[in-house]
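Every protein chain of the complex appears in place save one, which is left out.
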C-alpha cells in the first residue's frame, strides 16, 4: 500500500475554452466536501478561446495557502500542457493524457504517462464534452478518493441540463475510475483522512462580495474588468433577494461617483476595479475625501502599468491607491491575505468608511481574487454594522436656526453627518474647501482647520495591522520576512522551511497598508538580523512604505536619544521583488534568504 | 529729499472685475521697462465678478522673487481693500483711495490716507473706466517715476480702442500725478536708479508656453482649468504663425491621449492642467510609460484635494505626479522655481521626453504659474532640440525581413524608435506588456526584461537637480533650508535674513523631483546641524521624497560601514508646512528656524 | 406650518455676476419645488463645477457639489440609495456636454427618476470664457482667441436619439415657463432633461438675452405641436436649430429603479441590512 499523503498536487491543462476551469472547480469542490483544505491556482491569458491555460489544485489535510512547483498528477488535454508543465512533476508523478493526442514525455522523464482513451470513452457514453470527467475518474483512483462525492456534485452541477447529461457524466467518471483501476496497480498516493470539519471553498472575489452583502452593502456600481468582475457578477446574482442594486456603469468614473452618491445618501455602497480603473477613479477619490463621504473601493491588482498583464498576478497598485489623487488626504487601506480575511476585511471596510467618513480601500491581488481556496466556517455573529456618527433628530432640531454644522471641527476630526431626508440636516457637501456648514470658504484659517480635521480623523486609528508568526517575544530573529496580500501563503511556507533548516525566522504580514502599522513592524525589525520584504512588483512599493513609516519611528527614537541611532533596522532590509506575472513559490523566498545570509556571512 | 529706495511694494485692491489685474499689469510693465525687477502677486477667488481681489507688485533694483507683507502704497478701490490690507502698510505708507468711497483707516493707524477724487477725475476726462489710471498717476509721483513710460504703455494698450480712449487715459494719468504733486509735499520713496538692462516680465505660464513653442512643440491639447489655462490661451494666439495646433478637448483624458497620439506620431506635444486634470490623466500616463511615448505634461498645482481651492497656491500634487498611475513606471519630473527656469525647463522637458521616450512632468505651482515676474533676457541659442534616438532608413531597411525591434532591450533601456510614415518601421505600440517587436507577450522572462528595460532608462539619468546657495564647500551649516518650486524666492530671502542674523544658512532648492538628486542633497544635509523642509502642502510630500531617497543614500553608506549609521541627517530634519492657500513669506521661514533652533538649544 | 418660498433659499450671497442667466434658473427651481410642496430636506441637488454649479449653494436642500462633469452618476447613486428623495442634477454646458457627455447620454438611456437642469450659456463661464461644446461656429473670446470650428453639440437632438423620455428647453428670462417645465420634469417618473438657456453676460456677447428673445420659438404655444410624438419632436428641433422652448417630448416608460429586479419601494437607506442566520447559511451553502 502507498503511504498516506498529507498534501497532494493536481493540475489540468489545455486550451482556453476546453473546460479547464470547470474541471478544476469540480475537483476542488469534491476535495473540500471531503474535508480537505484546497488551494487552486489558475494560469490563463487575456483571450477567450485558445492559448494554453492550466489550473492547479493543491489538496491537504492542513490549510494550504500557496501554489508550488511540485505536481503529482497532470491531466493533459493536449501535448502543449505536457511540454509546459512536465518539469513540475515529482518523480513517479502521473500524466493523464487523452490517448487521442499521442502524448509524449521528454526522453528520460521520470514521470509516468497514463494514456486514457478519454475521447473514445466520451464518445461511447454519448457526449464529447465529458472528456475531462473521465480524467476526474482516473484522478479519484490515483488519490484513493471515493467516487460518490464526484457523482453527487456532477448530478447537482448538470442537473439543469437533464437526466441524460447527468448519466453521461456519471458514466464517464466511472469509466475513468475503472480504467485506472485496471491499468495502475495500486493507488500511488492515498490522501490521509481529513479533519472532517465542514469547509467552504471560494475565491477571494466571492468572499468580498459575500462580505459586502453581509455588511449591508446594497448599492454596487462598477465597470467590468479582470480580475474584479466576479464581484459584480456575484452581487447581481444575489442582490435581487435583498433589495440591492448593481449598476454596470459606462466607465469607472461613473462607477465611483455613483457609489459616492449612494454613500452620501446613506447607503453602504462600493465599487470594485483593477489598476486601470483605479487610475481613472483618482479624481473622484479626492472628492470623497474632501466631502467626507463613505465609500468602499475594492482594487484587484493585476500586472501594470497601463493595460499591462490583465490576467497576471501583481501587487503594484499600492502607491497609486495611497498617493494617487492630487492634494493631501488621509488613507485607510486594508490588504487581506486570504479569502477568509477578505470576507471579514470587507465588512470592516464598510464600518471604517462609515466611522471615518471617507473612502476605504480593500487591496486585493489577482491570486487572492481568483484562486479558489478553503475558507473555514464564516461567523455571521462577527459581522457587525457600525454606521458611525449620524446626527439624530434632536441634534438636528437644535441646529434648526443656525443651520447644521456638518463639518464641525471636533477633536477626533469626525463630525456627525446628516442624511438626505432628515429634517433640518440640509448642508452643502462639496469637494471645494468649505466651512463647518459645508459652504465654500477660501479663508486661510478655515482651510487649515478643515485640512487638519480631515487628516486628524485617521491619525488616531489603530487597526490590527500586522500579523506575526515566528519565534516568540524578544527572541532574536535571523530573518524577518515581510509581505502583504496573497503572498502570505508562500511566505508562511518559506518560513516553515527556513525554520526547519535551523533559522530563527519570523513572518510579519502587513494587513493594513494605511494607516501603516509602523511601531509594530519596527519592533519586529529591530529584533531581526535582517528583514526581507517580499512583494510582487518591480519598485518595492511596500518597502517604500516601510522606509517612510518605520523610518519615522526609528528616527523619532533616535531624535529622543539625541540624534544618534544605534542601529537602524532599515539598513538591514532587503527586497525580494517578483514581477513576472506569477505569485511567489516558497522555494524562491527560501533561496533568496539563503543567498542574502550567505553574502552577509561572507561580508562579515 | 527722500532717501533712494532699492525695493518698494505697491498693491491695488477692489472687487473682481474692477480692473485690478490690468492696473497691476500696467504698473509692473512700466517698472520693468524702466529696468527694475518686479514680482507680482495676485489674490483672487473662484468667481468672476465681485469678491475682494488684490494685486501686489514689488519693485526692486535687484531681482525680487517673492511677495512679502510690507507695503508702501495701497490703492484702494473700496473700503474692504483697506480693511483687509492695511496691516501690511509700513509706518508712513500711503493709502490712495477714491474720495467717493469715504475711506477710513483704523483708529491710530500710522499710514497716510490720500483721498483722490478718482471718480470725479474720470468723469471729467470723460471715461468712468479710467479711475484706476488716476491712481497710477499718483503712484508715479509717490515713487518718483517718470510719467512718460506710463503714457506710452497706455497708448499701446488702448490704441485699438481709438485715440479718444488713449487721450482719456493719458489725461487721467496726468491729473493723478498733478493731484499728488499738489497734495504730497515730497516724494516719499524715490526708487534708486535701475541697472538699466532690458528685461522681460511674464508669468510662469507664459514662460512655459514660450518655451514649448521654442522647443518645437506644435501640438497642444488641453482642457481649461485654473491655473493652467493661460498656457493654452497663449499658444492659441501664437501657433497659427508657426503651423501649430491647439485642441481644446472635451476633457483631460482626451487632452492627454491626444497629446500621446501626437507624440507617438513624432510631433512634440504637450498638455497642461492642474490637480483634478492630473488625477484624470493617471491611466493614460501609464500608457505613455508602457508604450514609451514622449509627451510633456505641465501640472500647475493649486489647493487640493478634489476641487479644493482652485485659485489658491499649493504644492501638493507631487505624490500624485510621481506615484499616481497604477503599476510600476519610472518618472521624470522637473520643478522650475521661476518664470526664467520655467522657460528653459520646458525646453528641457521636451528633450528629455524624446530622449527617454516617456512622459515628462513640469511641476508648476499657482504662484509660479500666475505671478508676473521679471525674467532676464532669454537666450535662444541655449534652446536646442534633441529628438533622441530615431531609427534611420538604413536601420529600418536592415530590419525589413525580421520586422523592426522597436523595443529592443538595450543597455541604456532606450531603443531607437520609428515614426509612422517611415518604411519598414511598422510596429505595435501598446500598453499591454509586449516583446521587442511590440507584440503582446505574457512570457514571464520577457516581462522582466521589458520592465527592467523601462526602469533602467531613467536610472542613469543625472540632471542638474539641486541648486544650492550658501556657505561654500565643507563649511558646517547651522541650518539647511530645502524647498521646491516658487518658494525659491521666500526661502532665498529668509536665508539672507538668517545669515544677516549670524547663522550659517544654506538653501538647497530641488529642481528635479524625479529622478531625485539624492546624493547631492545628502551631502548638504550631512553638513547641516538641521534641515528644514519648506513646502506648501499638509503632508510633507517633498519631505517624503527626501526620506525615501536621501534615506537610501544614507542607508547604503551605513550598510557599507557594517550597518551602523553614525549620524543620520534625516533625524535632524524638520518640516515647515503651509497650506492655507498662500505662498510663504520670508519671515515665516525665519521664525520657524528660530523656533526650532531655540528648542534644540533648550534640549541640547 | 405651511412651506414658504423662503424655506428653499439660503442666506448666502450669490457669487454670480449681476445679470447672469443663472439667477432666473435658480428662481424657477426654487419656485417649482415650492409649488410642488416638496419639503426642502427631501430634495437632493447634485451640481457640477462651473458658475452654474454654484446653484446648490443658494438652495436650502441637501446639496452635493461634485467634481466637474460627474453630477449625473452621483445623482443616480443618490436616487438608488434613497428612492424617496427628489433628485435634481444641475450644471453647465461644459460640465454636462463636454466632460460629462458620456454620463449624460448613458443616464438618458438608463432613465432613472432624476431631473437634470443644464444652464446652457454656450461658454465656459467659471474658467473665464473659453469656447464650450455648445458655442456657435465662429465664436471666439479673449480666452479662446481662435474661432470655434467644431459643430456645436445639439443637446436636444442627442437626448432624443439616446431615447430620452422627457426633453424640455426653457429660457432663464421666462421664469414662469421654466418653473412649469421644471415642475413637469420633477413629476415625470424618469429622466427629465431641461436645457435652460441662461446667458452669460460677461463672456458671451453673441448668445445674449436679445438674441434669444428674437429667435426662440415657444412650442408650448405652437398649435398642433404634440410632445408625445418623438419623430415630430426630432423634426421640430432640427428645423428650428434647437431654438425652441417648452416641452419638446415626453413618454411614459418605466424608470430604471422600477425595473431593477427585486428592488423595493422602501428606500435602501431605511432598510434593515442585517442577514438572518438562515439567509447567510443559504448564501454560504453554494461554497460547500
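Which chain is which? They are A, B and C, in the order written, and residues in each are numbered from 1.
The rule is short, and it goes like this: contacts are C-beta pairs under 8 Å (C-beta built on N, C-alpha and C of every residue); 3 or more make two chains touch, one makes a residue touch a chain.
Model, not experiment: these values are computed from the prediction.
Of the chains on view, those touched by the hidden chain across the whole complex are A, B, C.
Screening A:18, A:53 or A:229 against the full complex identifies A:229 as the residue touching the chain left out. Summary of contacts with the chain left out: across B:71, B:103, B:262 or B:593, the touching residue is B:262. When you scan B:90, B:151, B:181 or B:200 for touch with the missing chain, the hit is B:200.
For the chain left out of this panel, the touching residue among B:142, B:210 or B:296 is B:210. Among C:54, C:110 or C:128, only C:110 touches the chain that is left out of the view. Per the touch definition above, the residue from C:71, C:118, C:160 or C:219 contacting the chain not shown is C:160. The chain not shown here touches chain B at positions 29, 32-33, 198-202, 206, 210, 213-219, 221, 238-245, 247, 249-251, 253-255, 257-269, 283-284, 286-287, 291, 375, 378, 380, 383, 385, 418-432, 438-440. Annotation for chain C: contacts to the undisplayed chain at residues 98-102, 105-106, 109-111, 133, 146-147, 149-154, 157-158, 160-163, 231, 234-235, 238, 256, 259-261.
Residues touching the missing chain, restricted to chain A, are 17, 45-51, 223-226, 229, 233, 236-237, 240, 246, 248, 250-252, 276, 306-307 (touch as defined at the top).
The working rule: only the chains that are shown with their structure count from here on.
Distance between chain B and chain C, defined via averaged C-alpha coordinates, is recorded as 38 Å. Multi-chain contact residues of chain A (touching two or more other chains) are listed as 253, 283, 286-287, 291, 430-432, 440.
Residue positions 65, 67 of chain C each touch two or more of the other chains.
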